[in-house]
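Before anything else, here's the structure in question.
Up next, chain A:
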Amino acid sequence: MENSVHSYLPLWACLASLAAVPLIVLFRREIFLRELVTFGAGALKFAFVLAMLPIILEGKVIVLTLVDGIGGINVPIAFRVDGLGMLFALVASSLWILTSLYAVGYMRGLHEPSQTRFFAFFALSLCATLGVAFAGNLFTLYLFYEMLSLSTWPLVTHHQDKEARTGGRTYLSYLLGTSIAFALPAILYTYVRSGGEVAFGPEAILAESNLDYWPALALLLAFAFGFSKAGLMPFHSWLPGAMVAPTPVSALLHAVAVVKVGVFCIIRVVTGVFGVDLLGRLGVNDVLAWIAAFTVITSSLIALTQDNLKRRLAFSTIGQLAYIVLGAALITKLSLTGSVLHIAAHAVAKITLFFCAGAIFVATGKKYVSQLAGLGRTMPITMGAFFLGSLGVIGLPPSLGLISKFHLVVGAADAGEIALLCVFLTSTLLNAAYFLPLVWIAFFPKKGSIPAELDRPFSWAGVREAPWACVVPLAITALLSTGLFFCSGFLQELTGQFIKGIGL
Partner candidate 1 sequence: MIVTFDIIILVFLVIAAIISLSVKDLLAAAMVFGIYGFLICLLWAEMGAVDVAFTEATVGAGVSTVLIIATILNTRRRSTD
Partner candidate 2 sequence: MLMIVWVVFSGFLDSFHLSLGLISCGIVTWLSSGLLFDDRSIPIRRRAIQTLRFASYMLWLTWQIVLSNIAVLKLAFAPRSALQPQIVRYRTPLKTDFEKFLLANSITLTPGTVTIKILDDIFYIHAIDDGAAAGLNGEMDRRIAHIFATSHS
Partner candidate 3 sequence: MILTILSIVLILSGLVFFLGAAVGLMRFPDFYSRMHAAGKGDTLSTLLVISGFALYQLRDIHDLSHDWPVLLVVLKLLAIVVFIYLTSPTSTSALADAGWEDGIDPVIEPGRENHLEDDCHRTPPSSPQP
Partner candidate 4 sequence: MSDHLPVLVLLAPLFGAIAIGLFGMRDHRVCLPVVLSALVLSLCCAIGIVLKVHAGGTLDYFVAGWKAPRGIGIVLRADAINSPILVVIAIVAILAAVFTVRHAGERDTEKTPHFYILFLLLCVGLFGITITGDAFNVFVLIEVTALTSYGLIAIGGSKRCKVAAFHYLIMGTVGASFYLIGVGYLYLKLGSLNMQDIHTILASNESLADSRAIRTAFVFILVGIWTKMAFFPLHGWLPNAYSYSPSGSAAILAPLVTKVSVYVMVRMMVSVFGLDHLEANVEWGHFVVWLAIIAIAAGSTMALAQREIKKMLCCLIIAEVGYMVGGAWLGDPQRWGLTGTVYHILADALMTSCLFLAAGAFAKWHGAAKLEDLSGLFRKMPLAATGFVVGGLAIIGVPPTCGFYSKFYLIRGAIEAGHWVYVAALLASSLVNAVLFFRIFEIAYFGKNPVESHGHGDDHGHDHESEPVVRREPPLHALIPLLAAAALVILLGLCNGTVVEFIRTGLIETATVVSTGR
């Protein structure tokens, strides 16, 4: 039996940002106070999450049942924090602070309207993210999952123009549509098959049920496509569509909260619902793995063709997410470790990239890859961070990405899936192909390809960085991405706890 600790910490962590919402609305006239509240909530949240860290590192699990279930007939709102959740929560809550900071700079820099609403929903979506991370059963998971979809919609459509409307429509119709059409029935089916048990625990929910191959496959796919935040093809196109959002939102969506929630859910499903044993016995995970592999390759290829920087990043994200899914689908110890670590790695790296994209937009108003030439001269910090971030995404040292990718690749080898191993390697090449040239021309533009005022030797005087509030966070994340390569120990520890918890 796992040793569980009863604590209200996860609840507080969730509520910290939720409680910030009314305050933010209340202080809508006092901009400073409002931002202070945002930061305060972020810090508080992070503190709560950190407070849980030692407990988890001890190998314990925090359990909290909020609304009590009676006689097993209903589904309580319950929290359960294990290594996976902890890791995700850490990533999310820490990055929220940075994102907030960045958002302040970004929003002010662009004089965006309706900032109160923006910050309020931002806080709300973070609450939902943590809820997902700490969810103790499928229903709580689903609850926060939907809450996240809904609370990010106003963020995506922040500009309230036609483009935003279209993007928002795509966004919601994909996310909600798939979750209602696939995930909900899958959950219900699970609920019924397991005899009313949906709580995550040391035992997978469906471990006892003797599912056959086809139902299991259908269920797995229903989950995988249902949690379409994971961006598996063919339900990926919401992500590029959501690029209409302001960049802090994109950062949050594509690096931290939304997409990671998707893959997080899939990992949860694979490990917590089916269980490694069942999947291994039935072999349905192969299908998932191949879908993920297909997504990896395709999205990387598409990313190559994109000129819009944010869209390129978005397709990159799709590919990276598919890595994680693929790792989970392989269900070996190493691959799972890799995919969990990749959550963190990719989060840190990709958020850096988005921050950079946003900073470029704030400073120069440029959105397209083709316009970036020579930008390294005027925005050295930004582009430097961009470089570090792309290293993380590609999986080159020194970045956390290397560690996670390494685990993944080895895991694939471990599972004996040579073909998938090739997929990993190919896609890494492709990643490099769509990021590195970009960095290259930013710093070393071809003669004549850039405007004259940029075509001059580097000097600090010519630096036109974005506001400090934008630059500082992206620098920090870039450093984080690198720094974690060196001190990834506690992350690996957390992952280890998780892997141990699921019995691998």
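As a convention for this text, contacts are C-beta pairs under 8 Å (C-beta built on N, C-alpha and C of every residue); 3 or more make two chains touch, one makes a residue touch a chain; residues count from 1.
On how the list was made: all candidates are chains of the complex that A comes from, given by their letters.
Here the structure is a predicted model, which is why all the values come from computation and not from measurement.
K.L.:
Of the numbered candidates 1, 2, 3 or 4, which one touches chain A within this complex?
P.N.:
In this complex, the candidate that touches chain A is number 4.
K.L.:
Quick one: in the complex, what on chain A touches candidate 4?
P.N.:
28-29, 31, 67-71, 73-77, 111-116, 139, 142-143, 146-147, 150, 153-154, 157, 159-161, 164-165, 168-169, 172-173, 176-177, 180-181, 184-185, 188-189, 191-192
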